[in-house]
Every structure is written in C-alpha cells, then in structure tokens.
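All protein chains but one are shown in place.
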Amino acid sequence: MAQMWITMGPQHPMTHGLWTLRVKVDGETVVDAEAELGYIHRGVEKIAEARDFTQVTPYCDRLCYVSAMTWSSSYIYAAEDLLEVEVPERAEYIRCIAAECQRIASHLMWLGAYGPDVGNLTIMTWALREREMFLDLLQELGGSRMHYNYPRVGGVTRDIPPGWSDRLIAKTKLFEKRIDEYEMLLDESTIFLVRLQGVGYATAEDMVEAGVSGPNVRASGVNYDVRWTHPYSVYDELDWEPAVEKPTSVKGSDCYDRYRVRMEEMRMSCRIILDAIEKIPGGRNTTYANGDEMILAKAPTRAPEGATGFSNYECTRGASQFYIQGGGDGRGKNPYRLSIRSPMFITIPFVAETMIGYKVADIPAIMGSFDPCIGETDR
Amino acid sequence: MSGSTGLPTINSLVKEDLAGLIVDLLAGTPLEGQAEAIAAFTGALLTSIVGFLAIMLSMFMILWIERKQLGRMMDRRGAMTSLRSLWVGENGTTAGEWWTMVPLIGRPIGALNRWLNSAFGNHDPSRPTVDRVGNRSWMGFAIFPGFFQNIADGMKFLIKEHMVPERADKFVFEVAPYLVISSTVLILGLIPMGSGVYGPNPELSVLFAMAVFGIAPIGVFFGGWASNNKYTLIGGIRSAVQLTSYEIPLLLTVLSVCILSGSFNFVEVITFQGQSGAWNLFLLPLGGALFLISMLAEVERIPFDMPEAEAELVEGWWTEYGGMRFGLLFAAEYMRTYAACILFAHFFLGGWHAPFHGLWGDLPIVGLASPSILWVLLKAWLVFAVVFVWARVALLRIRTDQILEFGWRMLLPLAVLNLVLAVVFRLFLFDASGVVEEGLGSAWSLGIFAWALPLLVTGASLGIFAFLLRDENKEATPERMFHIRTLEPAGTHIPGTE
Amino acid sequence: MSDPGQNYAAFNSSALLDFVGDVTDESLKATRIKQFLSVLAGRFFNWAGRKSLFTLHLGIKCCAIEMAASAIPRFDAERFGVIFRSSPRQSDVLLVNGPISKKFADPVVRLWEQMPEPKYCIAMGECAISGGPYFQSYNILEGVDTVIPVDVYIPGCPPRPEALIDGFGLLREKIIRIGGAPGGARGKPVIVGED
Partner (left out) sequence: MHISREQNEAATAEAVAAADAAWGALGVTASSVAHSSGHGYAFLRLTVPPAHVVTVAKGLKHDMGVNYCSMITGTHFPDGGAERGWEVVYHLMRQPVHNPEPNTAHVLVASELKGMDLPLEIEVVVPLPAGDEPTVPSVQSVWKGADWNEKETWDLVGIRFDGHENMHRVLNPHDSPEGFHPLQKQHQIRYHDFNEMYDDAQGFVRKPVDEGRVK
C-alpha cells in the first residue's frame, strides 16, 4: 500500500485543542509526522504591552485554561522579580496550596481526556467528577470556576474563607481514596497495560535536549523539578519529594510511565496540601481582611527603566517561564516586552517525532500521554 | 412450552385456528384447491410479522438499556427525554396555539394540550435553568425517562439534509448502507422469536444466518472506500481485517454448538436444549465465552471498535455519512448487536425455555404465564446489559495488531479445543435415551443424575477461571509482562527504512 | 441522465415516484387530511429535532473545558439529548467555544458547511461573541458571527456549564418558533441571561 499523508485536525478528537498533526502512514505504521500550530494564536504578548502589570494577570489565567492558577502565579513571580516585592509568608503558603489544587485538577482533566483517547469513557466521567471538588475549592478562593485572577503582585487577592481548610482537608483525603479507584479501573485492566506499555518511548536526555520538561521528564526516572532546584514558593519548607517513575527500558519512558507519574504526582500534591495547610502561618482557621499585610504586600506599579524580571515555575505540564522587560508605554506601568515560555510549545514537535514507527492507533495514546494544552502553546 | 394446556398461544392461534378459518372461508371458491397452501402462507407471514415486530419494537429497549446502564455505571443520570414536551413545549415557552391549524378536531386537541400543560407543564418558569440542572423539572410523572430519546434521534435524522461528498464514488456511497442494513434485517428474519413464532425455517437456518452475518463487512468496506476520505478508508480496511479474522473462531464455536445439539437448525438446537436437560452454556462455557468475544468483535463494540475508533479515526468508516444514512447505519449496528444477543440466548441459554422449565414448565398455569417471546427478549437484554454494556464501560480499545494477534493466536486454538470438547461430549457422553419431550431430560446424566456433566464442566471451568483470575504481583517481576508478543515490538519497525 | 449520481437504476423511477406523489398530494389536499397531517407531523418532527441536538465535538479554548464539564455527572447535558459527535456530518449544533483566529476562520466555515441542514450555531463565551479579552488582537476575529450566522449567544468567560445547558434550552425554545428552517428565516439570535 502506498504511503499517504493524513491530516488530523484542527477539528479532531485526538488533538485536545486546536492544532493539526500531519502523519505519513505506511499502512497502519507512522513513517513521518509534523505538527502545525497557531490556530488559536491570540497575541497575548502584544496585548500585554498595552496593559499594566495587574491587568496582565487575567490573560495569564487564560493562557492555559486547564491550570489557570499556576500560570498566573508564574507570571506574578516574574512581575515580583521585576518590581522587587517581598511577599508575605502566608500568601506564599496560600499560593502553594492553590497551585497544588490546580495541579490535581489539571491532571484530572488530563486523565479524563486520556480515557477517550484509549477508548474508555468511564474514566472521563469519574475523573471530571472529582475535578469538580477541587474546582469548588478554588472557586471559593477566586470566585470563578476556571479563571481565578487570584494571585496579585505582592500576595493574593483574598484570604482563605472561613471553614475552607476543613473542606480542603476532607476533600483531599477523600480524593486520595478515589485515586485508588481509578487505578483499579485502569491498572488492573490488561488491555490498558497492553495499549500503553512499550509505546511511545523517549529517553530523559533526548527530552531535555529537545526542551521537554516537567512530568514527562520525571517519567523517565529523573527527579528534576523546578520546585526543588530553584524553590520559589514555600516548597523548601514542606515535606515532599518529586514523583518519579522508573522506566523499564533503555529506550526511556513509555506512555504507561507517563501515566503513572501523573497519578503519583496527584498523590504527592495531596501530601503537599495536607502538609502546607497545617504549617500555614497565622493559622488555618483565621481569615484576614482583604489587603491585610499578612496576605498582600504593597507593590509599586511602575517598573524601573531597563529592569528585567524572570520566573521559572513548575507548571502542571512542565516549566513555564516568564521574562518581562520593564519600562514600556505609560513610563513603566506596562511591560515593555512580555515573553512567555510554554512547555507544550516545545513538546508538541518533539511528540510528533516520537510517534514515528508506531501504529496509527498509538497516536492518541502517545499524544495524550504528554498532556498537550494548546492554549499555552499558541499564546 | 407445549400448547397442550388448552389455552391458545400465538402458535396455536395462527397455525390452527386461523388456518382452519381460511380453509373454511375458501371452501366453495375457485381457490379451494390451494386453501391449505394459502393458509400456510398466511400463517407464516403473520408469525414472521409478529417476530419481526417484537424485535423492531424492542430495539428501542436495547438502546434505552445502553443509555441507562452506561449512565448508571458512569455515575450520570443519562438521557431524560420524554414525550411530554411534544405537546407542552419547552419550559418557559409553551408550544403555542398550534392546534388552531388542525382542521376538524383542533379544539379537542387544544383542550387536551391545555390540560397537559397545567398538569405536567411549566410550573415555575422563573427558574428554568436551576430546575433543569438540578433535574427538578420533572413535575408529574415520566414513563421510561430517556426511552423516547432514541425515537427523537431517529425522527431527527429523517429530516436532516442528505449530503454526498463531492469527490465520493456516489453509487457505491449510496449503496453501501443498504448492503449493511438489508443484510442485518435479514438475520432478524431468520431468527425464531419463540416457540412456533418464526416465519421461514430452513433446514440449515444456523448456517444461513451466519452467512448473512458475514455480508455486512463488505458494505462497511464499500462505504469506507467510497467516501474518499482517509479516515473512512482506514476504518473500512480495519473492519474488513477484523471481521474476517473473527469470523473463523465464531463459526467454529457455532459449529461446536451444532455438533452438540446435532442440528444446523435454530429450532432444533433450542428444542434439544430444552429436552436434553441442560443449556449449552453449562456444557460449553468456553464456547459461550468465545462466542461472546468474537461477537463483540463482529459487531464492532468496545473493546474491538477499531473501525470506529473515535480517538484517531474521527468516526471511523461512517465519518462521511450523515442524515438518515447515518441513522440507519447506527440502527443497523444495534440490530447486529441485538441479533448477537438473541443468537447467544438461542445457542447457549436455551432460547425460549424458562429456567428449569423441565421441572416446572408442565404446570398448567405457570407454563402459560411465561410467554416464549418474553423469555427470549429477557435473555437477550440481560446478555446485552451484562456483557456488552459492561464491557463498554470497563474496557478500553485494543490496537489493530493486538486484535488480530488475540484472534489468531488465542481465540482460534481455543475454538478448536472447544470443538473437540463438543465432539467428545456428543460422541461419548451423550445418552440419547435421556432426551424427553416433557419434564426433565437426562441426556448428560453420565448415569449418575440428570445434571452430572453440566455441573462437572461448569465447576471445572469456574475453577480454571478463578485460577486465571488471581492477581499477579506486578511489582515482583520488573520486566513488563504485557508486551505484545509480535516478532517486532512496537516502535522498532519503520517500513521503507530497511 | 445529466447527473449520474442521481439515476443509477435502469428505469426512471423518479417519474413514477413523481406521479404517485402528485396523485396522493391531490387527494390529500382535497380531503384536508394534508393539513391535518402536516400540522401533527410537523409538531412531531419539531419535537424530534429539538430533543436530539447532536453537537460537534470541537474544542477551541477555555469554554471547551466547560463543554466537557457539562457532560460529566454533575451537569450531564446528555439528559437533554445533547450528545457530542466527532464528525460534522452527523452534528446539528456547531458549538463555537473560543476565539476564531485568522488561521481558523476558514476551517470553521468549512465545518459549518459540512454540517447538514437543519443546523444551528451557538457562540459560547466572550471570545466567540466578540473576541472577548482578545478583541484588540491582531490575529483574532471580532466574534464568530462575522463568518457564521449565530442562533444563541452564551456570554461568560467562560460560561458555567449551567449556562451552556440553559443555552441549549433556549435553542430548543427557538426551534419551537423557527422549526428546522434552512438558510433564512432564522429570526433574531437569542442571548442567554437576557431579560
């Protein structure tokens, strides 16, 4: 049979967003693949040049719609580096807890989207059912289901509401049991193992060379995590360690390893949450007023001319980085240039290369295991 | 069920009373000579219609079971559509005074509509969304909530535009659905629905039904190829490969059933199960499992739904079909599933025989209170709900090469083993004197008691199953146990590079 | 035989059908049964069309996640006949849930044209309505209604799943009014939450 190009996308169930994967197939085997991006390029970097530092935060929420809290926090760290703000300890704790809640919600969204990729709809409804628990918690903090606009330059918008910590602990402990339920559905199924094991190999060194980061690298047996190499929040005070999966082959991690590492990471996030909520300064049952100095420090609105800010943040899909040059329009009120480093932008072309040699039916399994998010990719 | 209890059954009504009536009516007319033939034809036609209607009307039941069972297992409520809004309108908006357009009986309909609206209609239009989301808009009662969803789907497809892709092979594109649908309906025509409720009853009806079952893949392949779309092309090829390779274990299993029962005829297979004392499932549990697995593949449901693999092939081979063509294909798929369930009931679950009917089936009132059609339908629904829907909820989609490997390397040897078992049972362990027309048969007694062989086989099979089911300690063996055992593991072979 | 796709039978069956159709039509008209039937059947088809809204599985941006959330246990849009299909040929509703970039404007129009009539378009979220937060962007159209006629607008950034379900409810109410009217006569678009 002659080789042919198949264009998957932009509207395709596999893509998890809006992009195009062009694969060249020989029968059922993928011979060549290339990615085509830019279908939801919104020009956030250009828009941000006409917004002041507070107004940029909602755009960063909307960069990655699955993990809004981590992306806006990432931007906030860059802005604080630029504006030289000292953040109160309690605010750092709240940000850390909120980010870990968001990490769980994001991984659950990944799990829910991965189910249909390998042909099971049940895990989608189950995972998204538990995701609602954490969305409710975040909603109490930020007031919205998805885009919270919660971190501020210098702290957080509001303190945790009364009774929130109790609900957080109860739901987290419930969720730890639900993870076992998912594993009973998936790991106990031979079909699941047969579909995922031995498929989509990628070694750690190749991934780092190509610019992949985050859980995808940790699945290959390396515990490189920005949260401990360049600790940014209170991760150096908490009891945790990065989730690592041991790959079974010299060819690196396969889809199953990447699935396992995300499940373990959800467990680790639960551990971080339970640890952090007990250690929070000011007590977990107190609620400070908006703008109290315990949760929000005074921040300047203008950046010094020529100053730069940079943040390196472990997002749910890898290291997200922001680079801001101050001193734009409005004499320093706006960023002069806001540059966003999206982990998936670099990962997607790498995944396209990873697929070569596998079957057409493996494409969604491999693609989904890397957890693509097109919102941050296209910016 | 024997019709000897004195009360009329469908069989006796059609075959005896109606035949007598026709013969009486035709007496004295020029057709008197052919009266017997006409009566037989009319009887066959009527029974066919009854059986066919039973299947077609209960089709909606299958779809409903799937929706509800799926919803329950996924922790959802599932479809809730009722007929009520046909008259009442959507909440917030009533249907208006449409009845004024109906001539003659417009006013009574209007009165009925007003009454329906006040009784079951829009009680609190100020909070429609809250009611909808909280599922509190169900004032009054609903019969089979969600049952009418499938009717709505089908009716909607009727009014959809018919589109043919510009570059498609139009003739084949149009013909392919009819190939699939007509062959599917033909199977249902051959399957008996109850004791005496069948139209044609050819001597080799099992063989004929399985042959007809094999026509649909051709239509699938035609449709996939003619759509001029790469997804449908791959889907069609996958379908052809999968269906042909699973036909073989399926046919071997059916062959084993026929050997065991000594006939290629549905009615005789079922009657044999009723008279010999045990259903085939308890004699050939392996055969039952093989039949279900290969039937899952034949009707292209999860875990064998590669031809329609949503994740990579959009909608598979029917991606380009819309409107009523798609609606019919969709219905045909469920008809095939339903036919598979009924076939399983016939081959392995004793057809229209009630459980333990040999013990109590002769009691006059009880025997009649369990109509044979209902038993067939109940068994088919049970098989569908327990096996087909549950598999869809709990399992994932297998890859094409794994499907083929599973079919050729595991199912085929097992099917041969099953065939050998059936031959051994029939040749050496069968006691022909134990086949009785009434009461408990003892054909498989081994000379001990009536259910000796079935109990033995079932117990042994359950033991083997439990042994295979035990949890392996996956941590103990670090190397992956679940690699596909192909010559070249996945990811190592790229065509054209050697 | 100008169009070989239409007449593949050896005999001309369409003439026969036309003849039978004309005769039946006349007789129905004469007895006023036609009006009777068309009102009742029209109601029935209208009910079917609005109770079975297959939605194209098209995820553009944030609202796509809420679209997925509307299918899960808590909200479960399938209760109302909203089922997501992947092929535009089998869909009734195009749910545009994100900004339309210049690169995607052509594909989205193509998706719309691939859907068979009667079809409806819902603009979900600010981006699809007007460009939303990206209204100033160099790469984003000012709403999907610049390229596709929209039936229902669901404001929100993103709208909650309840709002999406309400949008489908309003679409059903609209279908009661307009029926499956193809092309024109679609009436004004509906906006969720508007008094």
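Note that the chains take the letters A, B and C in the order they are written out, and that residue 1 is the start of every chain.
Here is the rule we go by: a residue touches a chain if its C-beta (ideal position, glycine included) is under 8 Å from a C-beta of that chain, and two chains touch if they have at least 3 such contacts.
Only a predicted model underlies this, so the values are computations on that prediction, with no experimental measurement involved.
Q: Taking the full complex into account, find the residue in A:Leu37, A:Leu135, A:Cys255 or A:Val351 that is in contact with the omitted chain.
A: Counting the whole complex, the residue in contact with the absent chain is A:Leu37.
Q: List the residues of subunit A that touch the chain left out of this view.
A: 37-38, 41, 43, 45-47, 49-50, 77-78, 80-81, 84-85, 87, 203-205, 208-211, 213, 217, 220-224, 227-233, 235-236, 240-241, 244-250, 252, 309-312, 319, 321, 323, 325, 336-337, 339, 341, 345-346, 349, 378-379
Q: If the hidden chain were put back, which residues of subunit C would touch it?
A: So the residues of subunit C touching the unseen chain are 101-103, 105-106, 109, 136-139, 141-143, 145-150, 183-184, 186.
As a working rule, only the chains that are shown with their structure count from here on.
Q: Which pair, A-B or A-C, has more C-beta contacts?
A: Contact tally favours A-B.
Q: Averaged over CA atoms, how far is the centre of subunit B from the centre of subunit C? Could you give it in whole Å?
A: Distance between chain centres, rounded to whole Å: 32 Å.
Q: Report, in whole Å, the distance between the mean C-alpha point of subunit A and the mean C-alpha point of subunit B.
A: 45
Q: Report the inter-chain centroid distance for subunit A and subunit C in whole angstrom, where each centroid is the mean of the CA atoms.
A: So the centre of subunit A lies 34 Å away from the centre of subunit C.
Q: Could you pull out the residues of subunit C that touch at least 2 other chains?
A: Subunit C, residues with two or more chain partners: 72-73, 86.
Q: Provide the list of subunit A residues touching at least two other chains, using ranges where the numbers run on.
A: Each of 12-13, 125, 129 in subunit A touches at least two other chains.
Q: So in the complex, which bits of subunit A are touching subunit B?
A: Residues 3-4, 6, 8, 12-14, 25-29, 31, 116-122, 125-126, 129, 185, 189-195, 197-201, 248, 251, 356-364.
Q: Subunit C touches which residues of subunit B in the complex?
A: Residues of subunit B touching subunit C: 67, 71, 74-81, 83, 85-87, 89-93, 95-96, 98-99, 101-104, 128-130, 132-133, 135, 146, 148-149, 151-156, 158-164, 170-171, 174, 310, 314-315, 318-323, 326.
Q: Give the list of subunit B residues in touch with subunit A in this complex.
A: So the residues of subunit B touching subunit A come out as 70, 73-76, 230-231, 234, 238, 302-303, 305-306, 309-314, 392-402, 478-480, 482-484, 489-496.
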